[in-house]
Structures are given as structure tokens and as C-alpha cells.
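Take a look at the following structure, please.
The other protein chains are all here in position, but one chain of the complex has been omitted.
Naming follows writing order (A, B and C), and every chain is counted from residue 1.
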């Protein structure tokens, strides 16, 4: 053992010649064949398995984020595969690199706003303070509004319903909705809670730190990007995409 | 539409102002709150939802691949976060880039061997031919044996049991086991089916192309790497890892 | 042109069946055999070839950033190659992902401070305002001081000398040095201009936007990381690095 340094170990996993332990559970005896992929993700993030209600809500968030068609990151994945067909992992990594401030970042920003709001205070007052502080600083409020003008994002209503049905419609969901109402009044235009705002609120109800919320988008989209690689291998779009750009 | 080119569209997903469609299903009405993350991954890869049996087997494969502690790719993720703490997605992408030929590639190679074996022939003869052709070319047979000498990998037995319990112990599982037996005889040492071999065989039973099998490792590990980023943010190991290298 | 959209073109480069144009120059006639790699980088960033003096100063900055031994990003590159030996580009990309806020970001922050300081004002007053505003906000001042206590970073003196010898010791270099002096006084400890501060000041003299300064680190380090891949292929350190972590 080197120079008295501290032990390097992770609570996430470790293995010996005979067993693999993940978050305190035995991979073979406790997990394989018993735990679903979504619940495994919850286990990794929270350090314990979810209750059935937590599982329903967490999986609902995660599946929302898997697939959105030919997004910039899916196109980056396909163009990367075009140049490096030997590396599935490289093409997926290229797509993940686009899950930054514009997409994953808005979930993170909304979750941070909610989680940093002091507990125990009147939610309507908090919403007013949040909207006013963003407005006076000319900052966008993450989690509300949508580039395509529409009354409401159907994903938000669905996610809030799943959360409510499972007992996770607490103060973060309430605060997110009050922020939307307050902003709609303050800006004089419809600013409904969008999908990222709903995900941020519901993830906060599940006790997931705002710092990790972008990670839910990253893990979910990794699944979608693998499927884009598979489709691109079978029926490539890369050449046609490039010909459009060179027009 | 530009220059008479073919329509650029993906069967995976598309959206309009009112709805998001994923693999032919309505995201809001058919998926959120109804489909788990693992089943969503199956949907993305196979184009349809799994049966309960397929779901059990697919999720068993996927959770096996999520977490293995401080692997090279987890360490790469943590060292990348050390230099770029602002980019969760960059740290996860760095770790995914290590899911190449050494790890994910062995699943791919084993699945390819199984899927390219002509259907309808005697499995024992096929196993003999496969072992002999690798042996005479001095090539490693993917999916059998393990660097740490042990009688058998407990993950393999568990995965084969889950597959059998759900009716997915077909010709690919049989062939993988016969290859192990034949190789053990030919090389005169214990060469049991390892975890990558079991995953390759069971994924083949589920109708997943060998070209996509590496992708299951990539999507599963993305989940684990997000958790490593979260842990590194809360209790960093990067500095201690670096001090060991500089010893 | 499709659908009335604007023309998609880059001033950086374009090609026809007969010629390749880069920043307005003919690649074959004007560049190959006539322009060095460092001057090509200047051409790409500034849109014109450098004068001999600009070339001397730009190349001095760039070579400073190529190689620093077994840094976190070099280790990430080597561990990525360990898992994916088939992908040189993936290993280099993994290392580049670590060129974030901790390293490249400090050049960027220092250059931004210098470039956003109003021209025409008294440099000593500017330095005082900059130090005071960071101090009262408990923010680190980028570009000065060094974790290993030393009187001065020899790279800084050398870079400032090269700049002065070529007529690029103007107001940004002066301001950087005054910030160091002012901070040394204000904090009561030696806070010399470090290598990132010198690079930031000299790059600013060359008219490179602070937004692109991190890019000089990225392009230079890409060269070093390719060499780490080559060395790792020939004399691997990955296994020994991993064994230290598992100690």
C-alpha cells in the first residue's frame, strides 16, 4: 500500500474473486433477475432501491428523456459514425457531449432554483421572489415556456399526474407550478411548466440533487443514441444529411 | 424540401407541435408512466415493447453491465471531472470512450460468433469447428475463460437461469455452453462461459444483432458513470488517484 | 439552395473538385510547403497569416501548452486506450475532455479580465479595481499564484521576454503584471504571474479573443495526447496505473 494515503474505494461498487457488490447489494444474488434497469439507476443515484412509488415516478422521468428523434446530438452521433464506423462508443460519446447547458442544463437550473429555495417559507412568496429576481437580472427562468408557442407541454401534465398518483406531488412540484403562474402574470404571456421544469420538480421530490439531474438526461439519452447508431448502421442517413449541408 | 433528396426521418422518433412519437408509440399516452427504462431500451433496440419474459431477460442483462467499481473507464471519468468540473456530460463521455474492444468488444465478438454459426446444424459439431478454427489461428475465443482463475463466473449461471426461467434458453445459449466445454477439452484447462459470453448468448436469444450488443454495455455503463460523477462531486477521489500515479 | 435558407458556408475552408481553399488561401499553392503548423493555427484563428514577430510569439505560447507529463488528462487518455485500443481518436478525445475550467479555463478567465478592462484608463488603477473586486467577492484571480510555492514561474518570464523581443509587450502584459503586484501587496504574499496568466496576456496582445484562448490549450494538448497514445501503445503504463488505484 502506497505511502499512508487514504484507501481508494467507491461506495458504488467493488469486486473480489468471488463476488461483485453494488451499493451494498450482491450483484448476482440481489440484483440480476430481480431489479430492473430503471431501478438500478435509482439505486446508483440514491444508494438504495426505490419503493414501488419511487420506481414509478423515476422511470417516468427517465423514459421521457430517452428519444426525441433527429436532435442535434443524434445528428452528431450519426455524423461521427460516418467518419468512424468502427467505434460505436465514440459515436455515442459524441452525442452525449451535446447534452450540455441548452438541454440538460435547463433541468439542472430549474432543479437548483427549487432546491435552493428555503424550506418552510410560503410557496407563493417564494415564487414571487424567484420570478422578480430573474426578471430584474434579465435572466431566463429555467423550466417554463417553450420555443413553439403552445398552451402547455403535454409531457408536464403527464409527469405531474404520475407523481401525484404516487404521492410525490410535494412542495417542489407546487413551487414549480407557482413560478409558472407568477411568471405568466409578470410577463403577460403564457409560460407553462415545460418538460424540463416538470422533470426538475419531480426529480427534486425524489431527493435527487440538482447537481445530478443533468445526469438523468445523459443516461437516458445514451440509450437513445445507441439506437440511433444501430439505425444508422442499418439504414444510414449520414450521407443525405451531409448533402443537405453542402447544398 | 431540398433538391429532390430522400426524406430524412428516423423510425425512432419524431415530433410535431402537439406530440412526440417514439417507435410508433405516443410518448405521453403510451410510454410515460407505463413503460420502465429497461423496456424503453428494448423498444428502442427492437422497435417494439418486450413481452414480460423478454423484459425480465433484457433487464437482467442490462443491470449486469451498469457498475463494476473503479474500472479504467470510471477512473477516466473521475480524472476528466477533475480537470473539467463544469461538464458532467464530458466526464461521462470520457468513460464511455473506454467501452471498446477490451470490454464491450468481447460481448460483440462472442455474439457474432454465435449469430454467424449456421442455424440448423448440429450444435456440438459447430462448437468443434469454432474452437478448432480459433485454435489453429491462435485467436482467443471471446466469451469463455477469465483472467482470475475460477471454476465459473457466478453471473453466467445466474443469467442462464433467468433466461431459462423465461423460455430463452435456446440454441445460442446451448452453443455458447458447448463452445466452453469443447474449449475446456481442447486446451486442457477450465474455460467456463464468462459474463460477456453469457450476455452475448442471451442477447442473441432476444434477437439483438451482434452489432448492437456493445451498445447494451455502453448504455448500461452510462448509468454507472453518471453515479461515479455524482460520487466524485461529493467525495472526490481524483486527487488521491493522481498522487498514487506520481509516487 | 434549399428552401430559401441562407447559404451554409464557412470562411475557414471550402473545396471544389479542383481546389481546396483555406481562409482565402489556396491549400496547394499557398500553404503546403510554405506555412508551418503553428502559423497555420494562427491563420485559422485570426483569418490571416502571422507576421514573423506574431509567429514567434504565437508559437511560443502554443509549445508551452503541448506537454506536461502524466497529467490527469494524459492518464485519462491512457486508461481509455486500455479499454479501447482500437480507437486512437477516442483516447485523444477523452484526454481533451479534461481541458476544462481547471486548466484551460484559467487562461480564459485571465484573458477575459484583461480584455474586458476598459482601454485608455490608467493601468495601475485598473489593477487595483480588479484585485479589489475579486477580493471582496472572495474570488480567485486567474493567472497569478501557484499551488507549489515559488517566487516565480520560469515560463512566465520566458514568455514575456519572447513577447517583448518581438514588440508584443503592450497594455495586456503590463496590466497582468500590475495585477500580480497589486495582489501581492493586497494579500501579503507572493502572487507572481503564472504560466496561464502569461499566456492569457500574450495571447491578448496577439488579438486572440478570450473565448478562443482555451482553444489554444486544446489544440496544443491534442498534440501531446497523440504522443501519449503512441507511447502507451509501445510501452503501456495503464496496467501499472490501475494496480496502484486498486492498492
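One rule holds in what follows: a residue touches a chain if its C-beta (ideal position, glycine included) is under 8 Å from a C-beta of that chain, and two chains touch if they have at least 3 such contacts.
Note that the structure is predicted; figures quoted are calculated from it, not measured.
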Visible chains in contact with the missing one: A, B, C
Residue among A:27, A:45, A:62 or A:94 that touches the chain left out of view: A:94
Given C:79, C:144 or C:159, the one touching the chain that is not displayed: C:159
Identified contact with the non-displayed chain, of A:57, A:70, A:144 or A:183: A:70
Contacts of chain C with the absent chain, listed as residue ranges: 2-3, 5-6, 8-15, 17-20, 22-23, 27-28, 31-33, 35-38, 40-41, 44-45, 55-56, 59-60, 62-64, 66-70, 74, 87-90, 92-94, 96-100, 104, 148, 150, 154-155, 158-159, 161-162, 165, 209, 211-212, 214-216, 218-220, 222-224, 226-231, 233, 237, 240-241, 243-244, 247
In chain A, positions touching the absent partner: 1-3, 70-73, 75-76, 79-80, 82-87, 90-91, 93-94, 97-103, 105, 238, 241-242, 244-247
Touch list for chain B against the chain that is not drawn: 1-2, 8, 84, 86-87, 89-90, 93, 97, 244-247
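The rule is short, and it goes like this: only the chains that are shown with their structure count from here on.
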Residues within chain C bordering two or more other chains: 2, 84, 86-87, 90, 93, 97, 244-247
